[in-house]
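Take this structure first; my questions come after.
Yeah, one chain of the complex is gone here, protein chain that is, but the others are all in their spots.
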Amino acid sequence: MALTTIECKGVVKGKVAGKVLFSRKPLSFIGGVDPETGIIQDPLSDQYGQSMADKILVFPFGKGSSGAGLVLLELARVGKAPKALVNLRTNTVLLTGPLVMREFYKKEMPVVCVNEAGMEILSQAGEATVDSTAGEITLTA
Amino acid sequence: MALTTIECKGVVKGKVAGKVLFSRKPLSFIGGVDPETGIIQDPLSDQYGQSMADKILVFPFGKGSSGAGLVLLELARVGKAPKALVNLRTNTVLLTGPLVMREFYKKEMPVVCVNEAGMEILSQAGEATVDSTAGEITLTA
Amino acid sequence: MYLTDYDKSLLNGDFGEAARIGMSILTDLGETMGAEKMISISMVHDDSAWYSGLAALEFAEHLVDLGGKFCVPTSLNSCLMDLEKWQEQRFDPELYIIHKRIEKAHTSLGASASWTCAPYFAGFVPRFGEQVAWAESNATNYVNSIIGARTERYAGLLDLCAGLTGRVPYQGLHCPENRRAEVLIKLEGFKEDDFLDDAIYDMLGYVHGEIVGDRIGAMEGLPLHSKIDGLKRFSATSASSGGVGLFHLIGLTPEAQTLEMAFHGKKPKDVVIVTPERLRESEERMSNSSPKEINMVTVGCPHLSHAECESLLTAFAGRTVHSSMEFWAFTNRCNKQHMEKNGMYEALRRCGVKIYTDGCPMSSPFDRWNFTGIMSNSGKFSTYCFSYSGIKPVYGSLEDCVETAVAGTMQRSAKSWH
Partner (left out) sequence: MYLTDYDKSLLNGDFGEAARIGMSILTDLGETMGAEKMISISMVHDDSAWYSGLAALEFAEHLVDLGGKFCVPTSLNSCLMDLEKWQEQRFDPELYIIHKRIEKAHTSLGASASWTCAPYFAGFVPRFGEQVAWAESNATNYVNSIIGARTERYAGLLDLCAGLTGRVPYQGLHCPENRRAEVLIKLEGFKEDDFLDDAIYDMLGYVHGEIVGDRIGAMEGLPLHSKIDGLKRFSATSASSGGVGLFHLIGLTPEAQTLEMAFHGKKPKDVVIVTPERLRESEERMSNSSPKEINMVTVGCPHLSHAECESLLTAFAGRTVHSSMEFWAFTNRCNKQHMEKNGMYEALRRCGVKIYTDGCPMSSPFDRWNFTGIMSNSGKFSTYCFSYSGIKPVYGSLEDCVETAVAGTMQRSAKSWH
């Protein structure tokens, strides 16, 4: 299989590779994600019961509570954070976690945005490399 | 001297006669008028030190605190209220006293409005009869 | 005037004699003002507890005896004294006993014992555009202008009537068409730095009231980053120097997001330019006092917000009030509780600041303290205090107040607009 490459807009810099966890639904972190395990516990999510730990987490945009940063920072502390965030649209709430963890825990969590077509391709992806600086996501499986 | 008559707009009904106390300045009741005596104690008033008890009180409009009704009702209770109010423009604050005292103490205090020319004539008046229903102020001295 | 069936049954006494009295007074008011109908209001701010003789208390107790009950949420304005620390303030015990009667009457009617003239800083606050019935000149002006709710300038007593019925005549500032600005006041010749000292908001409020009288004015030229506490003092002071129940600040208040909005697309009837010179003249009128000594400093007219208390603490910077001085700060109970919990109350106390709630600096028993000179940071206090106490207060910025208190002698910094 030839490598598929998707263009993306780098938001928070960094380069990581890992398994993709794809959700078609907007995600709420506070209440929706267990901060001890990284498991999605929002019954409205299409990835209910799945863990985001060490995954490339793909979802269209955030919803609900503004506590996403608290949960992401805690996931970083306990080693259950996703490796990267890929969104249609990002926002201040979602970026808080990656920006604070870089300053406080010296950990990188790249964030990129893709378009609808990119999302569709990612919905089929197994593994990927996210390169925020180059503006590319490469599907590796 | 022939009787001078000024047209006025009746606001609160009633007919009274008495001495005129004329002020060119807007009047503040709370702080500006002693509720025990009816004496104007606002140093900015051109009638500082004068009592409004039993007078036809003429002034352009109210200013300051919204407590005018409290003071007018108290003046009615202790028998030091003015007999009538004559203004360029009246307002809700000024009308409170006359309206409540009619309901609570069964006392009438007519209120009328005049125009600038009427005010000028009243500035020279000694005594007058205010007839709110007829819409007339008659100067009697 | 058109009356609904509900209005008629109120008038008819179907909801009790107290509500009938309230409705009768309000419909009389509506008739005299030429209102076309009555409307519902959703909250009341009650300024009838301000003691100025027994008449208002007798009226309130009469309503209680008749079984009267407020049918909308109602907050209480300040009374004369701190109901807990009145002895420390040296109030007459007889006056305190009257105050307990006042409190009983108003809370029996259903008011909350909020006892503040800044209910908008104590959780009693409507939304933009909401029809309410608020009394007290600073509160009315604030809620109309800064929040954009709609109330006539209700006087004490009428607020009770509105609370008993939930209805008021649709007239005056309740009607959008009567909220249009008539006078445009343009600031000219001011520098950005002039607005760093919050005192300018009192001065501008004073000038605003002087210029507009009882018309509606719109001021242009205030910086967009003006803070709420400055606007609150603008509001209070303009309502004391003029008969102001609503003002517009272009770009700052919700009904004046543009000049066109404030004037409803029409031309101003009058345009007045305010320069630093004009401001200095007004300042002269507002604070024309040069007492030999200052022995009383008071802040919190209207009652201080949490943010203002933080500024106060910052201004003290750990220093204390001079032994020859009293420093009284007035705030609401809610903020006092916040300050007790986060240590600010104790910190201010250590600076020598006496923090009072419920009451009003103006009604302080000045004669029992032998105060000869008073400084405050309130244009409203400056305007009214003389007729209350016989003492002409000096106006000073919050920082001037603190410096004066610390030094024990009058300190007035030159302002950048001087």
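Each chain gets a letter, A, B and C, in the order it is written, and its residues are counted from 1.
Basically, a residue touches a chain if its C-beta (ideal position, glycine included) is under 8 Å from a C-beta of that chain, and two chains touch if they have at least 3 such contacts.
All figures in this text were calculated on a predicted structure; none of them were measured in a lab.
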item	value
Which displayed chains the unshown chain touches	A, C
Residue among C:Ile21, C:Ala56, C:Ala111 or C:Val244 touching the omitted chain	C:Ala111
Candidate in contact with the missing chain, chosen from C:His306, C:Lys354, C:Lys392 or C:Arg412	C:His306
Hidden partner chain, residues of chain C it touches	40, 42-43, 73, 107, 111-114, 120-131, 146-148, 224-225, 227-228, 231, 251-255, 257, 261, 305-307, 310, 332-335, 337-339, 341-343
Where the unshown chain meets chain A, residue by residue	11-12, 26, 28, 30-32, 35-36, 41-43, 61-71, 73-74, 76-78, 89, 91-97, 99-100, 102-104, 111
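In the analysis below, only the chains that are shown with their structure count from here on.
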item	value
CA centroid of chain B to CA centroid of chain C, Å	26
Geometric centre distance via CA averages, chain C-chain A, whole Å	51
Overlap residues in chain A, where contacts from two or more other chains coincide	none
